[in-house]
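Only a single protein chain was left out; the remaining protein chains are all shown in position.
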Amino acid sequence: MSNTTTSVPPPTRTAASRNLGLIAIFGSIVLALLGLFFTAEDVDQGSSVRIMYVHVPTAWVAYLAFVFTAVCSAGHLWGRKHSLNLDRLAGASAEVGVIFMGVTLVTGSLWGRLSWGTYWQWDPRLTTTAFLFVTYVGYLAVRGLGGTQHQRAKRSAIVALFAVLEIPLVHFSVLLWRSLHQEATVLRPNGDVKMDGLMLFSLVFGVAVFTTIFAWLVLHRNRVLALVDAVELRGIDAALEARRAEEVPS
Amino acid sequence: MSASRVVGVARAVASKDLRIEWRSRVMTNQVLPFAAIVMVLFAFALDNDGILQRVAPGLVWMATLFTSLVVVQRSFAVESADSAIDALRLAGVPSHGVYLGKVAALVAQLVVFEAVLAMLALILYRVNVDLHGAVLLVTTCVLGSVGIAALAAVYGGLSVAGRGRETLLPLLLLPAVAPVLIGATRATESAFGSDGARTVEGWPWVGLLAVFGAIFLFGGTLGFGPLTDE
Partner (left out) sequence: MKHADFIVISWVLSFAPIALYAWRNARRARRLDPFVEKSDKPWT
């Protein structure tokens, strides 16, 4: 392909999405300045609280993404038109959610290494998050099963609703499981910290920034998926080859 | 469609599945030895009687989960061979009935496997069960199997729709049945008296299994039809 240089704007770009992207980038820079330089260190956690400014927002966005996937899936199933666009939104949102959840797990274990001294703790919140991650990797695999676009949409919508049903059950049973093995409470901060004004502002600002990034990514991903579906309908073999040449996004 | 028709279809599908399994002897000649060798391998891997007694409940349920993957794949391989499930659909059979029949047949097979695995645990890992513990164990096995089968039938039906994507089943099923593993293992611990657990402590976990089974039996009844419908 000759036209893969970044100088050509991608066909999914519009003025609105471009501005949204610029806001997201600007916000990320401000967040980095706030989180890494301007905020004070926490009394208990010290400087490791600086990880929280990315960890908490990514976790929030991942949960938001999965809820959005469920809402779009329900909308597809019960909507009168069985809109394929809602199905693509659900898929785009789940993909972005899996990425953010992966980031949450990595930053969470780095934070845990600093605060708990271990990368992994069998904490209910952490365990549920790991389950959620695997469950939505499975959902994305279901999306790749093949068949017609309407088959894919219906199938993945049902799996998405099952996944949402599983989350509270897994979380509840992990809570029960952990309550049996209550270990001696050493100093184990659970991530909730007392925050001063600027710290709290940075955290809320981080949530806003990452939500903007989420909206921007889903917007573009949704359009790419629409292009993929359109190409598939046109049955252009060359394009399908190009599509197969790409690996599954991690 | 009437409720009695659904029950009739479920019974027909379940007895068909069980008859196929009984006649083909795949379960007794291949899957049962597989389950047994898993239990023996656990003993090799852990290599200590004290540890084995303590973790016996977990090993029984891990072996059950592995075995359930094989059982479910077989149960739906039967349907996708010669497009049998398409024939059922063309015949206008209510999909709720097919689903409930599949679940019933899976539960029956899983309970047999669990009984064998528990017996093996008694013999190989030297755990003890009293009468109250046995009642708890049987209840746990039945309800745990219902939970596993209710989800497995849905995801198994999906793998039929996906034509030969069996690798997807463990990825979807194993994280989803984590609550069954937790609940059933704790209840079995109480039944075996492992690690000083008392038998009465097992019953709340049985409650968790019942709730799990009920939710997914309901969800599966609703979702199975649209999922396998092409």
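Lettered A and B in written order, each chain numbered from 1.
Criterion: a contact is a pair of C-beta atoms (placed from the backbone, for glycine too) under 8 Å apart; a residue touches a chain by one contact, two chains touch by 3 or more.
This one's a predicted model, so the numbers in the text were calculated from it and none came from an experiment.
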Chains on display which the left-out chain touches in the complete complex: A
Hidden partner chain, touching residue among A:154, A:171 or A:220: A:220
Per the touch definition above, residue among A:22, A:175, A:198 or A:230 touching the missing chain: A:230
Selected residue (touches chain absent from view) among A:67, A:84, A:110 or A:208: A:110
In chain A, positions touching the absent partner: 1, 3-4, 6, 8, 10-12, 14, 28, 32, 35-36, 46-48, 50-51, 54-55, 58, 95-96, 99, 102-103, 106-107, 110-111, 113-114, 213, 216-217, 220-221, 223-224, 226-228, 230-231, 234, 236, 238-239, 242-243, 246, 249-250
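Basically, only the chains that are shown with their structure count from here on.
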Gap in Å, rounded to a whole number, between the CA centres of chain B and chain A: 32
Parts of chain A lying in touch with chain B, wherever the complex brings them together: 77, 131, 134-135, 137-138, 141-142, 145-147, 151, 154-155, 158-159, 161-162, 165-166, 169-170, 172-174, 176-177, 180
For the chain B and chain A complex, residues of the former touching the latter: 151, 154, 158, 161-163, 165, 168, 171-172, 175-176, 178-179, 182-183, 186, 208, 211-212, 215-216, 219, 223, 226-227, 229-230
